[in-house]
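Removed from the display is one protein chain of the complex; every other protein chain stays in position.
Let's turn to chain A:
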Amino acid sequence: MNMLNTQETLIEVKNCKQSYPKENHSELVVLDDVNVTLKSGEIVGLLGRSGSGKSTLLRIVAGLLAPTKGEVRWKDQLLSGPAEGIAMVFQSFALFPWLTVQDNVQLGLEAKGVQKKEREQLAEEAIDLIGLGGYEKAYPKELSGGMRQRVGLARALVVHPDLLLMDEPFSALDVLTAENLRTDLIELWVEKKLPVKSILIVTHSIEEAVLMCDRLLIFSSNPGSVAHELEITFPHPRNREDLAFRQLVDKIYTLMTHREPAKINPNEIDVKQANSTQFVAIPPMSMNLMIGMVEALFAEPYKGRADLPKLAQSLQMELDDLLPIGETLQMLGFADMAEGDIILTELGKELVHSEIEERKDIFRRSVVKNVTLIRAIRSVLDERSNHKASAERFRDELKDTMSPEYARQTLSTIIGWARYAEIFDFDEESDQFFLDEDDKNVKE
């Protein structure tokens, strides 16, 4: 499909690093040593978990963010800001609620100083192309999510950008609407009706990536970097029931659940050890969710072992929903993940069989053994005569190794676990951990 000879290089990202300074003179690295080249005629997907820096990379390419290190070239020119010829579609649509559909679409043209007549002509073309004809005078509030994102698309296409950037454009939509929009877009692309040369799309849905893209860059987290690159040569329209399609999805799942040995960089390793990073970030994870997952794995048809893509499909879950559960279960010793499968351990099976009190015991033992943070808090509480400890101190310690948002999340998750397992309790009013009578009786 691509005419190799006429491919023009649009974007070149060279050795880009993005990091944010933190209070204690260290830095939080979001992207590390990323190299990406984008040519005309291709749809490239950035696939990764949340927090892997793929949206950051998109914003660097959009010219909204300057990389801490490295450079970005747009058509051989150094990019120094939002460039003409690059347009973006947002996850949240980012429509101006006080402008009609038509005015929203025309805004970019007006900023460029296009004359009224031409403006209206172009807007009409884009509106009709994307299937919004008849909605010109409507306000975004009056439209459904799918229609709103169509406005977002028309607004980007109207300026005839060479490069269209899409930041998880379908993830705020329901499954059917997303599918409908995706299909329409691909159809237009294949028929060469889209006034764009190339598309760069950020997604966390493996199937979406395989459905749409010619090339996939798979991101790994902490710090975000391109871990794998895949060419996808299936012709459009792609069928997700095809064997080859399923195999590719399986392969990507395997790639993404595979634990990479931490990148060894002699300079960084010293820094990390000096900071003694013993606390890890824990995603928001309720007891019900974990136990529900363990029970689902134990039951028919999986009987203790499930293929991740199938599990995701049957539970209607995306990568970002499923993998954190799997990883948390793995951390606590209730399950293992390998080769795109999730396997229940003996301890996990025990959890399924147990009654409420017994279940708490199993969970308590596992949490105390595997979660350093919970162990640390409990031992501080045991030492103190009043059995109270300020949460601020632990929050600060967490912030040394993770972003404030993750620190907040991690604390909130472990408070939920500790309450369930009756290890300690938390008082929001005074921002303190404490032991109540029941907790004190429980010994490790």
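What we mean here is this: contacts are C-beta pairs under 8 Å (C-beta built on N, C-alpha and C of every residue); 3 or more make two chains touch, one makes a residue touch a chain; residues count from 1.
Basically, contacts and distances are computed from a predicted model.
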Per UniProt, the name of the complex member that is left out, chosen from "Dipeptide/oligopeptide/nickel ABC transporter ATP-binding protein", "Mycofactocin maturase MftC", "Duplicated permease component" or "Tryptophan synthase alpha chain": "Duplicated permease component"
Sole contact to the chain not displayed, among A:K137, A:K193, A:R305 or A:R393: A:K137
Contact footprint on chain A, counting only the chain that is left out: 19-21, 59, 62-66, 68, 79-82, 84, 86-88, 90-92, 94, 96-98, 102, 107-108, 110-113, 120, 124, 136-137, 139-142, 148, 155, 159, 428
